[in-house]
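A single protein chain has been omitted; all remaining protein chains appear in their positions.
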Amino acid sequence: MSPKTTPSRVEASRKALTIDPLKVSPPLGAALALLSVDRGMPLFHGSVGCTAFALVLLVRHFREAIPLQTTALGEIETILGGTDNLESAIRTIATKSKPSVLGVCPTALTDTRSEDMAADLRLISERLGEDLGDTLLVHVQAPDFIGGLQEGWAAAVTGIIDVVARPRPRRADHLTVLTGAHLTAADLDDLRDTIEAFDLTCTLLPDLSGSLDGHVPDNWRPVSLGGTSRAELEALGEASAVLAIGEHMRAPAELLGARTSLPVTVLETLTGLKGCDRLIAFLSEMSGRSAPPKLRRDRSRLLDALIDSHFAAVGQRVAIAAEPDLLRAMVTIATDLGCQVPVAVTTTRAPGLETLPVDRLIVGDLDDLETATLEAGGCDLVIGPSPAIRAAKALHAPLVRVGFPQVDRVGSQHDLFAGYRGTRQMAFAIANAITESHAEHHLRPPHPMSPEMPHTSEVRHDSDAPVAAG
Amino acid sequence: MSPKTTPSRVEASRKALTIDPLKVSPPLGAALALLSVDRGMPLFHGSVGCTAFALVLLVRHFREAIPLQTTALGEIETILGGTDNLESAIRTIATKSKPSVLGVCPTALTDTRSEDMAADLRLISERLGEDLGDTLLVHVQAPDFIGGLQEGWAAAVTGIIDVVARPRPRRADHLTVLTGAHLTAADLDDLRDTIEAFDLTCTLLPDLSGSLDGHVPDNWRPVSLGGTSRAELEALGEASAVLAIGEHMRAPAELLGARTSLPVTVLETLTGLKGCDRLIAFLSEMSGRSAPPKLRRDRSRLLDALIDSHFAAVGQRVAIAAEPDLLRAMVTIATDLGCQVPVAVTTTRAPGLETLPVDRLIVGDLDDLETATLEAGGCDLVIGPSPAIRAAKALHAPLVRVGFPQVDRVGSQHDLFAGYRGTRQMAFAIANAITESHAEHHLRPPHPMSPEMPHTSEVRHDSDAPVAAG
Amino acid sequence: MLTDRLAPVFEEPACATNRAKTDAQKRAGCKAKGPTPGAAAGGCAFDGAKISLQPIVDAAHIVHGPIACEGNNWDNRHSASSGSDLYRRGLTTDLTELDVIHGGEKKLWKAIRQAVEKFDPPAVFVYQTCVPSLTGDDIHAVCAAAAERHGRPVIPVEAPGFVGTKNAGNRLAGQTLLDHVIGTGEPETTTPTDICLIAEFNIVGDLWQVKPLFDALGIRLLSPITGDARYHEVTYAHRAKASMVVCSQAMVNVGRGLQERWGIPYFEGSFNGVRATSEALRTFARLLVEQGADADLIDRAEALIAEKEAEVQRQMEPYRATLEGKKVLLYTGGNKAWSIVQTLQDMGMEVIGTSVRKSTDHGKARAKDLLHEDKKLFGAIPAGEMFRMLKDGEADIMLSGGRSQFVALNARRPWLDTNQERHHAYAGYEGFINLAKRMSLTLNAPIWEQVHSPAPWEEGYTA
Partner (left out) sequence: MLTDRLAPVFEEPACATNRAKTDAQKRAGCKAKGPTPGAAAGGCAFDGAKISLQPIVDAAHIVHGPIACEGNNWDNRHSASSGSDLYRRGLTTDLTELDVIHGGEKKLWKAIRQAVEKFDPPAVFVYQTCVPSLTGDDIHAVCAAAAERHGRPVIPVEAPGFVGTKNAGNRLAGQTLLDHVIGTGEPETTTPTDICLIAEFNIVGDLWQVKPLFDALGIRLLSPITGDARYHEVTYAHRAKASMVVCSQAMVNVGRGLQERWGIPYFEGSFNGVRATSEALRTFARLLVEQGADADLIDRAEALIAEKEAEVQRQMEPYRATLEGKKVLLYTGGNKAWSIVQTLQDMGMEVIGTSVRKSTDHGKARAKDLLHEDKKLFGAIPAGEMFRMLKDGEADIMLSGGRSQFVALNARRPWLDTNQERHHAYAGYEGFINLAKRMSLTLNAPIWEQVHSPAPWEEGYTA
């Protein structure tokens, strides 16, 4: 009876044809991380289209200017080697836009040719000499063929750390926080506030809340505006500890730990009471202070929200499509509320997913979400990015929107999913979406002269539901 | 062309039959204000039903325990005078529950009989003597026949001030803030944070965010738990100024100003850029400090949100049903975004409403909202309390939920509508609701062999809309 | 005094409370002792009357009173309709001070006209409330004139709040039906198995969980009073062959009235749980056969009961382990105080106590039979004591109405709504399984472990 069912085996979708991809390309995720560094600039080593598609999708989601460049390989350069284009692109960008960080991301095109880009970049760097100015050249190893947005994001952070991190004098009461790709600008604001509530300070890397949070700048810059500053990058090792949020940030965090000798703590998720508590316990320990009243109040409000929300949520079926760490967050809050997760779809076989309490966990696409959920008998709610609206409609279920992309919404970067408050908001969102959906499928009387009593199983979609006829 | 049309005349609905009331009774509002005082207890002087209806509705909205008592008048007591019941009720409550504030609210029943309750209360108070203990006895003059929730709320605050406010030594950098009934717990949290960001402190009266914010208490009390404390009530005059939020708080604020000689500032609304700016300017002046970076960032984010949201909102038609000060807030953000407001319905002819930029402003009910909007040619969005869902469905428009009651939602007290952040959230909510609604009425091809070009006016509902066919 | 004028309604010889009384007690009427000022809870007579009549889905229900009576109260019930939703509209004269000074009759007259013009209902119910009652508005006269003018029934419901409790209002509503509605219409046809269900209000579709049982037996629900009723169906009640009073406290006077005036036998029963449902089916079969229905109805009823009870046993399986031995505190009213006890015991649960504060003596006796111990029968439990019982783990779950929920929830214990505000239907066999499922889900909900886990700043916290 417990909705926390036995651990799932992670299935791979066996289709040759991907239908409605959930996955975006890793270089897109790398670009996003690089744009979350102040004066950052990503450069895709590939055809112009590789860059254009990522750019357009980022614009559609964030509704912000997205500085993103391309080495503009043609067929000839691809075949013969694109090093000249790469050098030319770096020179142009370094001299014209003077970015603080220029992140070079190979694409499938260059990965296929197996160029030795690390070597190329060293040579280019030497040749450019002073033309490179203060620009940090970062090599992002995010192969197009492995994973999706969060893997590219993590690879960019690893690349940055690889270039800048070194041992520095420890700095008490300061944390270097490596933030996962699944956190929104609102999540990061909340995380920073929470850390500061313990009289700690922090450096966030990447800091999406500083760059892609929607603010109107006073002037125009051809590079990212806001985010982790160059000075902060230089001082990544000046802290008392490294905190990583999200399993996918473990690798960059461990690299940073190794380079700086700082202790490393990885928190898998900040969504759900337990995850939030772990953060608070960590911050209490780091600061030697107990949690301030506001956070205690927020926890108490969360308990109330969980209780208020469980009436509508308990026993309901929620299908979820998200990248691994966001999926973990969403499965956590859904099952914490007593929902079942008959189907969860994700983009890659990330560590730890096999323990998630879902019935089926598929590395697949949004068509898998739809068809597997239909096979499982439907659901009451879908959680996923905006393209999941098609599956939700086919399943006659509402969609609670999380993840990337959200192309038909404004302000999605201000949705809060993390921390006591974010968990509370998500609990409300789940309960309210289910309540509203069931109110729309009105309570129905049985067929007028039906000789049979309807079986509970036949009307599951409604019979479990809160019905508001009055 | 400007959506800010000429000022409206405030019409009264001419129906003898009210259909689907927007209005709740003033004593309910008074009760809510009294419950926002720590250890508060409202007492309705009337039949048990008067209390039961208010209690049930408050429970349905807040999903919290609602301490609320009744003098339980029967027919005989009503006719012969209910003073005995009143005394008996006060005695019972004062001795058993020992509230900090016991607010006595007449109902239509006692108003009709025109009892001299002020005199009665004086006598009862004398007779109870020590039995009254520390309980402040407050007479709330909120006649059932005039206004609705916000008027009752304001009357309760006036009653409290009348009893406790007196001149006190001024206290630098401290504000006594009289908060309107249209603010949510989230609004109050945000307001307090904003005030504290200027290194000012404040007393909120009432403080719904302390009592009805959804938190799980550790023990059971037969009175309200949290809210403005008794000590704060005694010290209302210990401040450097009185700030009132909402036009309906002007009267209590002026009374407080008169009693304490503190300067009084009334801010009509904290929703909309201008209103937020006024608050910040006021706080800057009071504190002698400039706005801190976080608030500047929030303002910049709001500008971006207004720009992002205007694409979907501009030229759209929004029908609004709300009590006067909430209506002002909602009309402000809707018209700030470039929406038109063909119809606004409210509960009473409050000061200042006549200047709102709406086409028709009706003191009426939710049926007026529906029929007047239909007459005006329909709308793209409805903003109102949860019972407005019927009108919204009849108008084929989505409902953005604000106000009281919200009976089919959890967490409505955590919706944020005030301040830079709240205005931003509301701008997003309006834009997203319109976008989603128009996406559902898919773009339609013209009739296959139509000899006529469809007129823009005929397809207004869709032709202005962002359509997402791809 | 209106209260005196209405007193005969409370003299209810068939009332279960009264059956146990002496004659002298009986004459004192069923009206309970007045509530205590400052320590009272519950609705008024108007509330009770409206609850009883509002489920007539196609009628206009106009509340003649100030805004508090309808503005705070409309559309707050979960009675379900399979057709019109006119009953869900909040219709009121919203009396102002001027109306009070000048009298509200004219406004009421206009309001009735506007309701007729806008909704064209088959009938209009007009609810009197305290204020116009006090100022002397004669709603009987207005209704009579309006009925003539508009050519349809306009029925005065004289139950202002201050004449008594919610239960008194139920009775007054019943009396209104007997006086103004029942017997004013005739069905097109009648059958030997026509029945009437009294005081079954189709809360979130309760009725629809039992109606298929009647359908399966060929028993026709001629007249539902008043769940999911059309007005004309209520007028047919006098042609039923048997009736059942579902909530005995609420409208037993209607059952008695049908028997006295038209000789229709009635019984008091419940659809709470398997045993009560089977008993109701059995009793109906017996009464109908006595009234002339085919004798095989009894056998068919037994066969259906056997089949459904077996099915319930099967369907209970997944929930049994969770429910077995769990301790329940029941805080509800009327016949639920014992019928739900039985239901819960049938599920293998232990009822640690039930409140019989609103029960009849008969009900109290049944509860005691089931629980064996007097000390498990409570009156009103003070919230503080209830909180303690739950906090200390004396009960695993509480079943009650919405107002006491926060006692349980603040004590961080599972709670299920079994009163009118609930969102789930628990009637008949299907409802039994529904209840088992909901309790099982709630008891197993992972939030309870979370809300009991220590905060990071509390002792006992572990990551």
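So that you can tell them apart, the chains are marked A, B and C in the order they are listed, and the count of residues begins at 1 in each.
Keep in mind that, in the parts below, a contact is a pair of C-beta atoms (placed from the backbone, for glycine too) under 8 Å apart; a residue touches a chain by one contact, two chains touch by 3 or more.
All values derive from a computational prediction rather than experimental measurement.
S.K.: For the chain omitted from this view, which of the shown chains does it touch?
M.R.: Visible chains that the missing one touches: A, B.
S.K.: Touching the absent chain in the whole complex: find that residue among B:273, B:286, B:344 or B:383.
M.R.: From the options B:273, B:286, B:344 or B:383, the contact with the absent chain belongs to B:273.
S.K.: Among the options A:52, A:119, A:231 or A:258, which residue touches the chain absent from this view?
M.R.: A:52
S.K.: In the full complex, which of A:21, A:81 or A:378 touches the chain missing from this view?
M.R.: Touches the omitted chain: A:21.
S.K.: Contacts of subunit A with the missing chain: which residues?
M.R.: Its contact residues with the unshown chain are 15-21, 23-25, 27-28, 43, 46-57, 59-60, 63-65, 69-79, 85-86, 88-93, 96, 107-109, 111-113, 143-146, 148, 216-217, 219-220, 222, 365, 367, 387, 407.
S.K.: Counting contacts across the full complex, list the positions on subunit B that touch the omitted chain.
M.R.: Subunit B touches the missing chain through residues 1-4, 273-274, 277-278, 280-281, 284, 290-291, 296, 299, 303, 306-307, 310-311, 314-315, 335-338, 443-446, 449-454, 456, 463-470.
Rule of thumb we're sticking to: only the chains that are shown with their structure count from here on.
S.K.: Just the number, please: Cα centre separation of subunit A and subunit B in whole Å.
M.R.: 37
S.K.: When the C-alpha atoms of subunit B and subunit C are each averaged to a single point, how far apart are the two points in Å?
M.R.: 34
S.K.: Any idea how many Å lie between the Cα centroids of subunit A and subunit C?
M.R.: Those two chain centres are 51 Å apart.
S.K.: Which residues of subunit B are in contact with two or more other chains?
M.R.: Only 63, 216-217 qualify.
S.K.: Which residue numbers or ranges of subunit C touch two or more of the other chains?
M.R.: Residues 75-76, 409, 412, 451 of subunit C touch two or more partner chains.
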